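Contents: one structure, followed by commentary.
One protein chain omitted, others in place.
All chains are identified by letter, namely A, B and C, in their written order; residue positions are counted from 1 within each chain.
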Amino acid sequence: MSLELFIQNLINGTLLGFVYSLVALGLALQFGVMDIINFGHGEFVMVAMYLTFWISLFLAIPGSATVVLTAPIFFVFGIIIYKLVIDKVIEAQPLSQIAVTIGLLILLRNFALAAWHAEPKGLQYQVLVGGFKVGDYVISISRLATAIVSLVVLIVLHLILTKTYFGIAIRATSDDKVAAALLGVNVKKMYTLVFGLGCAIIAIAASFIMTFQQVEPMSGMTWGLLSWVIVAMGGLGGLSGVLAAGLIVGIAQGIEITFWDPRASLAIVYLLFILLLWFKPKGLFGKR
Amino acid sequence: MKSSMKREIYKQLRSIVIISVGLALIPPILQFNNYFLLVLTYILLYAVIVSAWNIIGGFGGQLDLGAGAFTGLGCFTMGTLLLRWNIPPVIGVFAGGLIAAAFGFIIGYPSFRFGLKDVWYALATIALVVVLKQFFTVWEQVGGPEERYLPGTYGSLYYLKLPYSYYYYILVVALAIVLFLNVKVKMSKLGYYLFSVRENEDAAEMLGVDVRMTKLKGLMIYAFITGTIGSFFALISGYIHPTQFNTDISLQIAILGIVGGLGSIYSPVITTFILQSASEYLRTVLGGWIPGIHLIFYGAILMIIVLFFPEGLSAILNKVYAKIGLFSLKKEEKK
Amino acid sequence: MNFKTGFDKKFKILSVTFLVSLFLLVGCVGQPPSPTPTPSPTATASPSPTVPAIKEVKIGLIEPLTGTHAVFGTEAKQAAELIVEDINAKGGIKSLGGAKIKLVVGDTKSDNEGAKLAAEQLISSEHPVVILGAYISRHTAAMAEVTEREKVILVGDALVDFLTEKGYKYFFRVCPKSSAHGKTAMEFAYETAKENGVELKNISVINEDSVFGKYTSEGAIHQAYTYGVTVLDHIEYPYDISDASPIVSKLKSENPQVVVSVPYFDDGVLIAKTMREMGWHPLLVAGSGACGYCDPGSIEAAGAAVEGFTQTYSYNPMLNTPYNKWFVNEFKKRYGKMPTEAGGIIAYSLWTVKEALEKAGEINPSDPLNPDVLKQAFLSLDITSGPAAELYPSQHIRFDAHGDNEFAEAVVLQVQNGQPVLVWPRALRTTKPIFPMPSK
Partner (left out) sequence: MFLEVSNLNVYYGMVQVLWDVSFKVEEREMVTIIGSNGAGKTTTLLTISGVLKPKSGKIFFKNEEITNLPSHEISKRGISLVPEGRRLFPNLTVTENLLMGAYNQRAREQRFETLKEVFELFPRLEERKKQVARTLSGGEAQMLAIARSLMSKPSLLMLDEPSLGLAPVLVEEVFEAIKNLKERGTTILLVEQNVAKGLEIADRGYILENGKITLEGRGKDLLKSEKVRKAYLAI
């Protein structure tokens, strides 16, 4: 096994890690603030990928540019889902939340199948084609763009959460929703907005995934559990934890494939996750 | 005190006998139609596992999503023993249960030791299913991508390659045993401990309950039953394959347990019968029309039940009963 | 007293439940199966002394219509509906007095339990004489147990080799085996390289980790050994892999002349796109096993990234015969896309079934739908003309004792200028393959 390959896959893993963190970020926000256990997260990603595909196709604009439209649409989608479903189980026990979101998962997955059929759908490169060389190593432009967007989203979200009144209120609600309500925060409204915001981030992630992946009704399977693992590893509250966890997962996969069998790449990540849960139950960077 | 407990057990035993006799009568009513038998066998398979899940999930409140791992281990233990050493499944299924229980211990001990609970426990257990699936895909001596077909000719008792009705009646007995085990556990110290862990773990700890041990016991009972009964997935399919480490089974079992109503003994089983037959019915009626439409309905039904009847389907059943049987109830009260 | 209340209550709940379940179950079939055969004009598999006028022959199609493999099942169903309509429009089965074919469909849900359930359900409620399906080998095998017991002919569309070696009595397969796909891909790569003055010395093989992928790549590897070509690496990966860049980087570091690849479906596009991103590709990516690189959807999604990629097919959509052209056009018109592997296999398998039914009517007019008569009919088939032959790559269908087609053949398509064109076998091709692939 050559050193070059190892380093190249380290680079690949890192770039992939940014994608993973971006996908998990929306979930981290929703779960961190609202304590809602959404097992349908992967299916949200899948629906957002379809949305990216259709908008890109109809308006003939590059997939990554559809963000301008998909993010607002998904914000509204999130609000609708919140009002129809999540709101009713937000106070319920975790078991009920899991049951209802699994119901949502089955529904969304098969809605996609019935409405858009099973053929995978993908977009051609229009911009961000190819890769550039740094010495012996290749860095894919579209992945790099995703990494940059991922960082930008992370920084913007961090600024929103620490510098704006709205953001402080989100964090306050996450800390103690009763106290926040007593101070005049409309907790339900806050939850609605946070859920919408999380979904908007999912839409951003989905549009960049579409640059290299295809979407089909089962696509959510890949992203759902993985996102949860990243959120759990990152620990709650801290957004930097999500980024770090995403990178760890991406790099672990890259290294695993270099040295062993790609068939077991997820197994390695999940084993790592279980060990981590045992020895650091609050996640790597958990505050609580 | 003792005698009232005995009476209670006797009462429950009678209910279980009635259920079993009722179940045993179904195949003759349906004239041993193969399709119905197969559907019922699968439903029973789920019912037994849900009933076992009830011990850790319903009584103990632990969000276990590891059913797929235990069924898979059951299938592979039984199948590998049969394929390699020609050990009959009659022994193999129990070996599968033991392996599953041992695995449950290996995973459960550190998990509970380090205080894994709620959603984290759920995630760890479902991640395990994926880990095992990939592990068995790579481990070509036992697993590998190729399905391994179980030997034996049709109708052979040694290889347990039997008509569905045999499986069905074996599972009816298994269900009766597991239901009775539920009753026993519920009325034992373990049951009280599990309930107290579900209500409030810290409080239970303070009252002197060994929370870790309690959960571990619950998990191992569940793992053993799931491993044993899970082997039937392989027996009915006729092969072992890594896809038998199925996250769908995990989710399905948990959902049936939750929707059924936590902590009750019979309603998860009843729920399994209703929901699984409804799902199969929807599949046959709608499946050929638009692909996926039957599952849209199924998902919607699940959501509606959880959203509007948070105590589970048992609450609805009780309400239905109350409406139908109101009169007779009142009369009895007057007496 | 208390005892009685509790007991009664539980009993009532239970009886209500049983009634509901029973009702639902009975509803599944529509009516409870009665032991006395209804004197309906529909065909049943049971032999009867008097010759009933057969007006309708039921043919079952069991495919994964939901779940992971739904993409294949959906197309198979579309093709089947189209072909059945056409057979009926052309006068049905003539030797059976113009009996019409009725297609009855079941869904395997893409899981181990569903295939068997669907087979039992279809057989007990519809009594089809022939069943086609179920694309995935283990699901087909699970179904075969049922069809063998019930003596229903099963025409498989799963390619994995061993299905025909399991000693099934009523199993036939028109399409080529998966190892043949691997072999064809390797043959094509080697011969094409030779044509272009390149001596093929080494290849790498990658495949998705199903049993199909395994057998197909083993076919290719075996063929590589006979040519004396070194296999540098054999990588297997899960088909739902989220990222291919580590795999492509690995290939790049090995730098084989040709990559033989067995994709599942969308992973093909992922690999092609990743190769483009990494700025590396071999002289040829020889796709094997039906789908991933040359399907219209893949070309649509990957664009220039799959230019020059090749793929073996069990069905040749480019085949220049009247019926095939009609089929492709009609399919395009109706469903808005070109028929690919899954649809093609079902199309020629259905026509083969139709020919077998015709034959059965000739062999034993009094009881043509008896499974043994049908089996005999299948075995006596030697189709070299007509729609079935016109749809089949080698244009020749004859079954051996195992139930495999003796003239099974896979073809190779290549993406040239964004269109799939036929480049192999040499005798059929109209365009020369582009070798090496254009750099992107």
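Note that a contact is a pair of C-beta atoms (placed from the backbone, for glycine too) under 8 Å apart; a residue touches a chain by one contact, two chains touch by 3 or more.
What you see is a predicted model, and the numbers here were worked out from it, not measured in a lab.
Looking at the complex as a whole, the chain kept out of the display touches A.
Which of A:V187, A:I255 or A:L272 touches the hidden chain is settled by the complete complex: it is A:V187. Residues of subunit A in contact with the chain left out of this view: 165, 168-169, 171-172, 174-176, 178-187, 237, 287.
One rule holds in what follows: only the chains that are shown with their structure count from here on.
Chain pair with the larger contact count among A-C and B-C is B-C, by C-beta pairs in contact. Look at where the CA atoms of subunit B average out and do the same for subunit C: the two points lie 35 Å apart.
Touching two or more other chains at once are residues 66, 70, 73-74, 209, 236, 238 of subunit C.
The multi-chain contact residues of subunit A, meaning those touching 2 or more other chains, are 110, 113, 117-118, 217, 261, 263, 265-266. Interface residues of subunit C, counted against subunit B in their complex, comprise 1, 3-18, 20-22, 24-29, 32-33, 35, 65-66, 70, 73-74, 104-107, 109, 111-113, 116-117, 120-121, 123-125, 137-138, 141-142, 145-146, 149-150, 166, 209-211, 213-214, 236, 238.
Considering their complex, residues 7, 11, 14-15, 18-19, 22, 26, 29-31, 33-36, 38-40, 42, 134, 137, 144-147, 149, 154, 233, 236-239, 241, 243-244, 246, 248, 266, 270, 273-274, 277-278, 280-281, 283-285, 287-288, 291-292, 295, 317-318, 320-321, 324-325, 328-329, 332, 335 of subunit B touch subunit C.
Subunit A makes touch with subunit C in their complex at residues 2, 4-5, 8-9, 12-13, 15-16, 19, 110, 113, 117-125, 129-131, 133, 138, 140-143, 212-214, 216-218, 221-223, 226, 250, 253-254, 257-258, 261-263, 265-266.
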